[in-house]
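With one protein chain held back, the other chains of the complex are shown just where they sit.
And now, chain A:
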């Protein structure tokens, strides 16, 4: 607890309501360290953008306190917070050139003309647009506008930069490229970034930590590998990556190993995550790539007969839909490796998985 007290950004018991009847953000507590890249990830309406707007100062917290660098900022006007922000549709001022856009935050801070020019040029060079200073935003491509927006949010050397789904308007290739660029900028400048998105791959690529939002609550706050491999509840498991969900009842708990009886009667050995006692309903979460086809005898405690329903060739892997344990929506990813298992539709195969890969979560 002592280490989080000198956190750079702190949300302390923050609540937000627009209509006085429902809470959009329910009792949010979040500490962000200096230099960290934290992503708020969640479906639309989960409260993540509201949190960002409260941090930027465009929305006021209904209750609770937001701290920035040890100082409460609830009553500080947005323009005095010194937070850079990249908006969803860039919000580049259309009547100014790119260079004027970048100079704007420096001019309102009364930075000298020479220094302004130098900083603008440095920021433009940082995003590799040094030659486009005299263009209007409308003359730039989407990706270039995006870079200008990032440069503008950084040009006045803020300690904290907020990004509100900045890559939403770009096509897939450009989006991936920009993800790497933002990541590199973050690493080289050491600036703290709070990033909002609903795109999980974006979040996984860039973040130090991801806060998964749903229904105004942070469901899990963890680094990307933890989030993917060790989801704490059924929502996170379903929201991050693909996963097979099996529903059943706990019949025996032995240390971490918990035996679950599915609705069709089959018994599965799963890792106990958030089930309490025998008799609880539970959702089992299992990543499709952790399921093996025709595993060697005795390797896995969970081995079942499965009927192949559908095969979809996706290049790097083959997505296979099989029916087992009373569901026909069970997905297995077969990597397109040398000498991979070759199976055909309608066949019956053995599939198996380890106890640790099958997580017993809340009933959801």
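The criterion applied here is as follows: contacts are C-beta pairs under 8 Å (C-beta built on N, C-alpha and C of every residue); 3 or more make two chains touch, one makes a residue touch a chain; residues count from 1.
In this text, contacts and distances are computed from a predicted model.
K.L.:
Absent chain per UniProt: "Succinate dehydrogenase subunit B", "FecR domain-containing protein", "ABC transporter permease" or "YCF48-related protein"?
P.N.:
When "Succinate dehydrogenase subunit B", "FecR domain-containing protein", "ABC transporter permease" or "YCF48-related protein" are compared with UniProt, the left-out chain turns out to be "ABC transporter permease".
K.L.:
Touching the absent chain in the whole complex: find that residue among A:27, A:88 or A:144.
P.N.:
Hidden-chain contact among the options goes to A:88.
K.L.:
Taking the entire complex into account, which one of A:156, A:300 or A:330 touches the absent chain?
P.N.:
Going through A:156, A:300 or A:330 one by one, A:156 is the residue touching the chain not shown.
K.L.:
Can you tell me which of A:45, A:78, A:130 or A:223 touches the chain that was removed from the display?
P.N.:
Per the contact definition at the top, the residue touching the missing chain is A:78.
K.L.:
Which chain A residues would touch the chain omitted from the figure, given the whole complex?
P.N.:
Contact residues on chain A toward the absent chain are 56-58, 77-85, 87-89, 91-95, 104-105, 108-109, 152-153, 156, 162.
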